[in-house]
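This structure is in structure tokens; I'll ask about it shortly.
With one protein chain removed, the remaining protein chains of the complex are shown where they sit.
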Amino acid sequence: MLNILVCVKQIPDVDLVKMDPETGNLIRTGVPTLTNPLDLNALEAAVQLKERYGGAITLITMGPPMAESTLRECLAVGGDEAVLITGRPFGGADTLSTSYTIVKAAERFGPFDLIFCGKESLDGATGQMASQLAERFDAAQISCCLSIEEVKDGRIRATRALESGRELVEAKLPCLVTVEKDNYYGRLPNLEAYLAAKKAPIVTCTENNIEGLDLQKIGVPGSGTIVPKIYPPELPEPGQMIRTGSVKTDVGRLLELLAEKGTL
Amino acid sequence: MAQYNTITPEVAAQLHAAVGEGRFFLREEVDPNYSHDEMPIYGKRLPEAAVDVETTEEVSAIMKICAANRIPVTCRGAGTGLVGGCVPLAGGLVLCTKRMNKILEYDMDNLVVRLQPGVLLKDLAADAQKHGLMYPPDPGEKTATVGGNISTNAGGMRAVKYGVTRDYVLALTVVLADGRVIELGKSVSKTSSGYSLLHLMIGSEGTLGIITEMTLKLIPNPVCDVSCLVPFRTVDDCIRFVPKIKLAKLDPQSIEFMDADIVTSSAAFTGNPIFPERVKNEDVGASVLVTFTGYDEEELDQKMIRLGEIAKEAGALDVLVVATSANKKSAWAARSSFLTAIEADTKLIDEMDVVVPVDKIPAFLIYIRALGDEVGIRIRNFGHAGDGNLHIYCCSNELEEDEFKRRVKIIMDRAYTKCAELEGQVSGEHSIGHAKMVYLRESVGEDVFDLMRQIKAVFDPDNILNPGKVCDSSVTM
Partner (left out) sequence: MNKNDYKNMWVYIEHDGKTAAPVGLELCCEVRKLCDRTGDRLYAVVIGALPETELEKVKACGVDGFILVSGTGYDFFNTDAWANAFTVLSRKYNPSAIFVGGTVDGRDFAPRFAVQLETGCTSDAMELDWDPETGDIQFIEPAVGGKIMAVITVPVLRPQVGTIRPGTFPYAPVGAKERVEVIEERIDFDPAAIRCHPVGFIPDENDPELDIAHADCIVCVGNGLKDGEHLERYRTLARLLGGKLGCTRPLYDRGILPYKLQIGQSGVMVKPKLYISFGVSGAVNHTAGVDAGLFIAVDKNPNAQIFNYCDYGIVGDMDEVCDELIARLRAGDGKLI
């Protein structure tokens, strides 16, 4: 029986986020949200292990109250328990304070044999959370996991993707795993689970009910980094546009230009 | 036998002048794609010339020139047809509407949109959505032009709930064979005013006139939608389930059938295996995807629960829910790729799109699959089974083309006979073109076929509009 934690995040659809040209702020209002796709691959890996070895999956996320919908989506696919960390004081957290917060909130559901994370989130995309969570859970880590071969006798064997090939590794439990999507496409929930997840209880953690929480280590005060400024990328001057009226003639002109440049 | 003239330099100059620079193409300038649609197996032919028109006036001018010189004119949109409808069998001129791609105006009080025929279906769908509206007809080929959809009375996935293209056409501007411009229909929801030439024009495949402007009815966009995938062990079990969904009065927007082969091909194609090949440790033989739309979530949940009950009775392996935006996107991409995926891994392909009464779907599909096995042709089918419209593809990678055609003919002949026996129709939405004319004639009988010919003669006495199609056998490949 494995006790598994899966960390998930609700993100705005980054394709639809725009920057206010006047204020330089990001416009997130009305932008649809989704569950970070790579987190669903991590969840799938966890669900497959649960099916193989038995056990329970706890889902955890930090975010505004509406992040509940991401937990319900994941419950439908295979979570047993869901934890939402929410509250103003947690806002503005970087990975240093987020990893602290998640580990503190997850303590009462642990200890965990395995912790799963997406490789990175599509919005923040630092890719640091997994390592920092692993450190705070005092766990081994296997990143870029392609497939899990076996979990036995307090150890996990898995294949991971490196720059130049595939590496087979063996790690002690507890271990944190980040998953490549290739072999872990998320499944569709079945109807009973989908309907049950709509009504399932969600554990809400706030700054008031997480045991031993150091308020100096959460939210903005607990963050190591800040973002003092954002700005639109500076664009170079546009290149020469070829506009001759039709595709045929455009391509013809392009080939002429390339010939002049000696490129073709 | 119709006698046509070739395009002389003088006529070419007139045609050229009618459209202006860059939109008239003579002989080798003509885009080779103008010689065929998506079913090249029915033959290709290049026209002598082609024009890309932009206005009703241009079309009128072109038709006057062609009528005066007896030049055959074949109208085409995006060329996504499946029955050779836009192949210029008699040569002559191809008139392409792809540049008439403007959505002209929305009437938000009456939920009506006015547009040009070359607008692509996907562009209309997206644009209407921005206005909080939906254009209900939803044929699988989203890059078809809406003008083409009207000319073939295309159906599509949502026909089960919303009906077909015909049900959404309020008015058309049409250029007749001699160049006169007429208006058919009005922006009103009822009419009882003489013969409906509007409805005669819809589905006439460019043989009666050329549509240059359309007024279409829209509906408010449903606020929520959800799909259920119901996998079965065998194709037979799955097919037998389809009519039950309709009979349970769940009013789905669409019911789509997919067999295991097509799911595998499309997963390889899109790179996203959204539809499972195994469920509960069993191989899936075939699945149906049932989509519900509505205005509140609770209502959809109730429908899904009921669907779950009948699925269980029918021996479904499970009922899976497509509810998140990411999964809907993947499911949509997979469904849209079915035909392309078949084409990608098949050398020779032919198709039929018969329509049978809903309760006869299992009987027909079981028959055709057995027939395929008997004759030695791989039968693949998918699509919106919910309305009885079945897309059936005859495929082969091994046979020589001649042998393939011979075997397919046996299948088609017997399948259309079976279809008639089951009180079905030759084409649900792909229409007749020249490929299905014999089967149309057999299906409707001589009296009706003759009436069709007489109607054609009234509109187009010199037979210059898309000769050789629907009911005109004077020109052949």
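Which chain is which? They are A and B, in the order written, and residues in each are numbered from 1.
What we mean here is this: a contact is a pair of C-beta atoms (placed from the backbone, for glycine too) under 8 Å apart; a residue touches a chain by one contact, two chains touch by 3 or more.
The structure presented is a predicted model; accordingly, all values stated were derived computationally and were not measured.
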> Of the listed residues A:Pro32, A:Gly54, A:Pro201 or A:Pro228, which contacts the missing chain in the full complex?
Replying inline: A:Pro228
> Among A:Gln128, A:Ser147 or A:Thr206, which residue is in touch with the absent chain?
Replying inline: A:Gln128
> Quick one: which of A:Met66, A:Leu215 or A:Leu254 touches the chain that's been left out?
Replying inline: A:Leu254
>> Counting contacts across the full complex, list the positions on chain A that touch the omitted chain.
In response: 14-15, 17-19, 26, 37, 94-96, 99, 122-128, 131-132, 134-136, 139-144, 157, 161-172, 175, 181, 223-243, 247-248, 250-252, 254-255, 257-259, 261, 263-264
> Given the full complex, what residues of chain B touch the hidden partner chain?
Replying inline: 269-272, 333, 336-337, 340-341, 343-344
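We take it that only the chains that are shown with their structure count from here on.
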> Any idea how many Å lie between the Cα centroids of chain A and chain B?
Replying inline: 42
> Which of the residues in chain A come into contact with chain B in the complex?
Replying inline: 32, 34-35, 37, 40, 73, 76, 185-192, 194-195, 198, 245-246
> What does chain B use to touch chain A in their complex?
Replying inline: 22, 228-229, 272-274, 276, 301, 304-305, 307-308, 318-327
